[in-house]
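Here is the structure we will look at, set down as structure tokens.
A protein chain is absent from this complex, but the other protein chains hold their places.
Moving on, here comes chain A:
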Amino acid sequence: MKNLKKYLLLSAVSLAFVSCSSDDDAPVANNVTLSFKNTFGDTEIVLGGATSSTASVNTSDAGQVHRFSELKYVISNIRLVKADGTEVPYNVNDLDKGATVVNHANPSTLNYVMSNIPTGEYKQIKLGLGVRSDLNTLDQTRFPNFYATAGANDTEMMWEWGTGYRFTKIEGFYDTDNKQMSIHTGSTVEGSEGSYTQGVDAYRNIVLDLPQNAVVGSKAPKINIKADFDKLLSGAYNTITLSTGTGMGDNATPNIHTAVQMVKFVDNIGGNGTTDNKGMFSVLNVEN
């Protein structure tokens, strides 16, 4: 009986202790912000038209100068990996809550705040460039908010004929005479995952190790992610020379709104999907 009392007392004390510590120090969850830095190399991109004097001008490995007037891409299927290897998915099956259109012209879209991430240390982030095929159906009933965002006039991230979203939309100019370039990517697959009967899957899974652990708890860390669009034309797989015309090899415009030339650009910026899971992405640092 005496022992039982002891135990009860001990339990009460430890309970009090537990509740004290969780109240004061570490909440069970906090936000994590993904901050996207869109660059040519180390320089943050400034958008601009053909005559803009402020637009960032980049030179490709093939020697072509180019500039962007519009730069957008979809990020979805975000997963954070804890130091012990546990994967924490962030609304990966809900485009309304777990996907975003990064639009370089709209600064508020460059910071994506993920809420309610469980307290802990994270060593790696995985994310999708584009939308997984099983969710890429323009289902307005299921994801009305993402559908509205993607379809908005200043976003235009729908690929109607393929009944899916555009994964990237890049408009700009190239060569010294400022020819138009217009590069859109998206999936055209039909059928179900693993047994596609036709088409091209432009979705890419990106896996990035964090240079230091992101510590979620009393503080809400920020992960600074670089998207280096120099890779678009000068990637690990394809050194692309842009050309304009109606032949099947032309890739700047036209023919770039189709699956024909698209995969080369996708592999450069999103990796080839097998041996390379980084493409143009890297983590600059983590602000804890």
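Heads up, the rule we're going with is that contacts are C-beta pairs under 8 Å (C-beta built on N, C-alpha and C of every residue); 3 or more make two chains touch, one makes a residue touch a chain; residues count from 1.
The definition used in the following text is that contacts and distances are computed from a predicted model.
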Chain not displayed: protein name in its UniProt record ("4-alpha-glucanotransferase", "Cytochrome-c peroxidase", "Putative hemin transport system permease protein HrtB" or "OsmC family protein"): "Cytochrome-c peroxidase"
Selected from A:Gly98, A:Gly162 or A:Gly270 as touching the chain missing from the view: A:Gly162
Sole residue of A:Ala227, A:Met262 or A:Val286 that reaches the chain not shown, by the stated touch rule: A:Met262
Among A:Asn91, A:Thr119, A:Ser182 or A:Ser243, the residue in touch with the chain that has been omitted: A:Ser182
Selected residue (touches chain absent from view) among A:Met114, A:Leu138, A:Ile170 or A:Ile225: A:Leu138
Chain A residues touching the omitted chain (full complex): 138-141, 144, 147, 151, 158, 160-163, 182, 188, 190-191, 197-200, 246, 248, 253-260, 262-263
